[in-house]
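The complex is shown incomplete by one protein chain, all other protein chains being positioned as in the whole.
Then we have subunit A:
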Amino acid sequence: MAQVPVQTIHRDPQLFYWILIPITVVMILTGVLRHYATVLMATAPKKQELPAIKEQRSLLRGVNLRANANVISAPSFQARKDYLVASYESGAFLKEPDKKGQAAPNPMTDPAAMEGMMGMMKGNMAMIVPQTLIMGWINAFFSGFVIIRLPFPLTIKFKSMLQAGVATKDMDPQWMSSISWYVLCIFGLQSVFNYLLGSDNAASQMQQQMGQMGPGAGAQMFGPGVDPDKQFQAEIENLNVLAHHYTLEGVEDRLLQTVVV
């Protein structure tokens, strides 16, 4: 089997000092800056008014009753169910009881919802602006450099990943271009930021993207654009179809079987 000759490219060792290290340092510094910028720009979560708290917690009370109905006796359960169903139906728990039955307000016009969107915008800006600037900077100054050779062999598939910006067909995939190094830094610096800034930092854009993709279910439950009256109606149905089994039924026999002195 013929040995493939090892490619050698003579690089100026200065490339290492003037490209590889600067890119890494700049990436770390922007991450730290982004973290502090996000911290500074973050607005304190808006305080909820008492009626809003009441609306949410009354719904939660219904959910709790449904989930844990079995710990209380049948008459107690029935009394609570009747009370909650009647109040849900009359809209007594609503933030604005007189607005019952109207369509939910458009989330774009709701000032509370706008606030949340502004927060998201700020987060996005803090991510996009430095990203664009650094990408432009790297493109302008460092494009087309091959900066390091990875110490392990790689298959041809890695070529597009590691040699972005260097259009050379036959070069071994072990060689790495400056733009690829930049991309690698974006994804690989998470642990460095964790070390520098603590684990809940805002430096990594990866986490921010994840956060945008799957917002927590809790936020969605009471989020803007959800009609609380509809949620109450749904909860009425849930409560009405619930079958009640009292936990204390036969507990003495269960206990006698399990506990041995």
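One rule holds for everything that comes next: contacts are C-beta pairs under 8 Å (C-beta built on N, C-alpha and C of every residue); 3 or more make two chains touch, one makes a residue touch a chain; residues count from 1.
Everything that follows uses one rule, which is that contacts and distances are computed from a predicted model.
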Name of the absent chain as recorded in UniProt (options "Cyclin-dependent kinase 2-interacting protein", "ER membrane protein complex subunit 2", "Myotubularin phosphatase domain-containing protein" or "AAA+ ATPase domain-containing protein"): "ER membrane protein complex subunit 2"
Given A:L65, A:M127 or A:I236, the one touching the chain that is not displayed: A:L65
Interface with the unshown chain - residue positions in subunit A: 36, 39, 47-50, 53-54, 57-58, 60-61, 64-65, 67-76, 80, 196-198, 246-249, 251-256, 258-259, 261
